[in-house]
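Removed from the display is one protein chain of the complex; every other protein chain stays in position.
Up next, subunit A:
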Amino acid sequence: MSIILECNSLTKAFGKKRALSDISLNIEKGKIIGLLGPNGSGKTTFIKLLNGLLTPTSGEIRVSGIQPGIETKKIISYLPEKTYLNDWMRVHQIIELFCDFYEDFKPEKAYDMLKRLNINSNDRLKTMSKGTKEKVQLILVMSREAELYLLDEPIGGVDPAARDYILETIINNYSANSSIIISTHLISDIEKVLDHVIFIKDGQLVLTSSVDEIREENGKSVDGLFKEVFKC
């Protein structure tokens, strides 16, 4: 099995504050991975390091054996936790932009999903609600045939009906070659789709394990274990 994600004593500090310290892990290809932890545990920092939006303070990170750069950006499809699209563009213009820059972007997939979620491709992002913007971003991200999808809080701001559709979309797009990392604290909603989980707390790696192992060894659901590990 080849490795999609590899970290060696990865550390990221902002000034004196350590957002991530000494994370080492290897993840195999072809899995849906839950990156779980309470607010402020370093989930977003971890994902941004994978994307090259942040530079590690020390240690290293490799995606498919390569350090973050042009080659990893070609194979990573990233959904940030904030709106990164400028509000004056129309949806179809953004789709054209993605077509222009990502070779693996499939516009027909995007238009199909827009139709399913009743979003007009002529609308400007300015006129959309926060939830609709999040849906547009998720559609863009899932319309790529990437090797690694990084989804930072993909279901946080959308209504339950759309949440189900989104999870369905994520699973349907998932092929044997691709891997998905989903960061969230809403575990019960996504537990059924996860193969592997990474627990982080205060920037430290608490646990990395397959979901089956958790169920066998602890006799607990991931949600149950999460509540136990992160008990306040």
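Miscellaneous remarks
The working rule: contacts are C-beta pairs under 8 Å (C-beta built on N, C-alpha and C of every residue); 3 or more make two chains touch, one makes a residue touch a chain; residues count from 1.
Heads up, the rule we're going with is that contacts and distances are computed from a predicted model.
Per the UniProt record, the chain missing from the shown structure is "ABC-2 family transporter protein", taken from the list "Zn-ribbon domain-containing OB-fold protein", "ABC-2 family transporter protein", "Thiolase family protein" or "FecR family protein". Only one residue from A:P80, A:G157 or A:G224 touches the chain missing from this view: A:P80. Set against the missing chain, the residues A:T11, A:N51 or A:S64 yield one that touches it, A:N51. Although one chain is hidden here, its contacts on subunit A can still be listed: residues 14-15, 48, 51-55, 70-71, 73-74, 76, 78, 80, 82-86, 88, 93, 97, 100-102.
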